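Dropping a structure here in structure tokens format, bear with me for questions.
In this view, the complex is presented without one of its protein chains, the others remaining in place.
Coming up: chain A.
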Amino acid sequence: MKAWDAIIIGGGHNGLVNACYLQRAGLDVLVVEKNDWVGGAATSRELTPGFLYSNCSYVCSLFRPEIMRDLELPRFGLQVISYEGGAVFTRDGDYLANYRDHDAHRREFARFSKRDAEAYDRYARDVTRQCRFIQPLLMRTAPDPTSLRPRDLGELLYLGKKFAGLSAQEMALTLRFWTMSISEFLDEYFETDVIKANFALSGIIGTALGPMSPGTAYVLLHHYMGEVDGSVGAWGYARGGMGAVTKALAASFKASGGTIRTGAEVDHVLVGRGKAKGVVLAGGEEIYGKLVVSNADVKRTFLKLVEEKELPDIFLRRVRNFKIRGSSGKVNIALDSLPEFPALPKDSPVYRGDMHFTDSMERMERAYDDWKAGRWSADPFLDMVIPTTLDPTMAPPGKHFMSCFVQYAPPRIAGAEWTDADRDGFAESVISQIAEYSPGFRDRIVHMEVRTPRDIEAEVGLTEGNIFQGELTFDQLLFNRPVPGYAQYRSPVGGLYMCGSSTHPGGGVMGAPGRNAAAEILRDLAKSTSHMSPAHDVI
């Protein structure tokens, strides 16, 4: 019976990144994916003829350029296009746009507040400083603070030195950033509600917290530390939809000799004498491997795929308590023409950016109140993009694909499972919000896919549909992610590793967890990591 050198459970972007690096190190690697396609939450699917849907993740910034280069992803078709900005529509018939041009950005803010327009530089400076502090940590394994191993001490020293290198003011800001609410953080810079709402959205996306919940300031940072080809903080569209990322990864993996099996759902991990020996598929087929790497989130991995008896009690309790709460859903729409927004001039670049309708902090927080009560938000927060305004490959000319990220959507409705009627109600809250700003919007809809946390969990496998495989609050970051003592991609089961977004540095289509996990695995195997670029310098 063949024993693979490594079996990767799940063909999401991190699973594939991990697989690519291991295969390129000379291992014989198998990726098993339950769906008939790879991609996890980074997919492009033709759900109606002629339209490609980025039906989970929909924009790209965090994916590390070092990984794109190492794995030759451009050769396999990956192209990321920066987009142009965006806007928040206001209830008085106006909008607040974000323009790429620095002076246009200032003039736009000055329409609402001259003061806030001139406050932006200080805000941008502080956020940029914090991003520069965190960026180099993304591609490093978090040190174990209780360990006396030279490597951990070295990494702790690195972290300490970086922190000590900050000025007193910056240190204070760092601590505030990691602990404050985004609302309070923005209060330090801005006075205008819509301007705060404009920035706050990055602090709540994918998180079961409101803008007034402590810890949300860091979530904002997480969305700012990406880049598009050196333009730090910029976001773009993957040409061909987000599936282009995983398509390129899969092609790179295969080109280096790797094997992918789709339609192969793992029922459980085979464990013998405390060591992973392979996986058992849902149909009963056993596949043997010298090591197993799980791209699934930490709950799914250890509460569903590994028998409890193989795991220490405290570890299990911490996994159970790890916060992977469902907070968002998606409505993906095929349109037969570009929607019009009367508030927006026809030639506005905003059509090519991200659009939002939540123009106050209070509306955002009240949307969260609904979540706490176990309801989808009656007045949801939308992050809406029309990638086909820049990407001609996703829909026929003149037709468009629209992606609406929707928050908040609870994992259960008032304690009960989502029903199809609930799903329809959730979709209606989104469509009616858009239609309020875009008359005739409903008539343009050709096809629509509605994804509640239930649907996302069922299809993608993300627990409660949480897009980050675990919230990005400080208690769940660095050496606490996902579980203290197990933050270095290893687990209590020998030969069983984690490589998903539940691990450091967390979620978003970043690829860093998959890459860092590969580095740790290769270290355990005493294999070279010379094919892995270190993090680009931050100068």
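Going forward, a residue touches a chain if its C-beta (ideal position, glycine included) is under 8 Å from a C-beta of that chain, and two chains touch if they have at least 3 such contacts; residues count from 1.
The rule is simple: contacts and distances are computed from a predicted model.
Taken from the listed names "ABC transporter permease", "ATP synthase subunit a", "Glycine cleavage system protein T" or "3-methyl-2-oxobutanoate dehydrogenase (2-methylpropanoyl-transferring)", the protein name that UniProt assigns to the chain not shown is "Glycine cleavage system protein T".
Across A:Asp5, A:Asp379 or A:Glu428, the single residue that touches the chain missing here is A:Asp379.
Across A:Ile81, A:Leu166 or A:Leu303, the residue that sits in touch with the chain not pictured is A:Leu166. If you put the hidden chain back, the residue from A:Asp36, A:Asp92 or A:Glu417 that touches it is A:Asp92. Interface residues of chain A with the unshown chain, by the touch rule above, are 91-95, 97, 99, 101-104, 106-108, 111-112, 114-119, 121-122, 125, 128-129, 132, 166-167, 169-170, 189, 343, 345, 347-349, 360, 362-363, 366, 378-379, 436-437.
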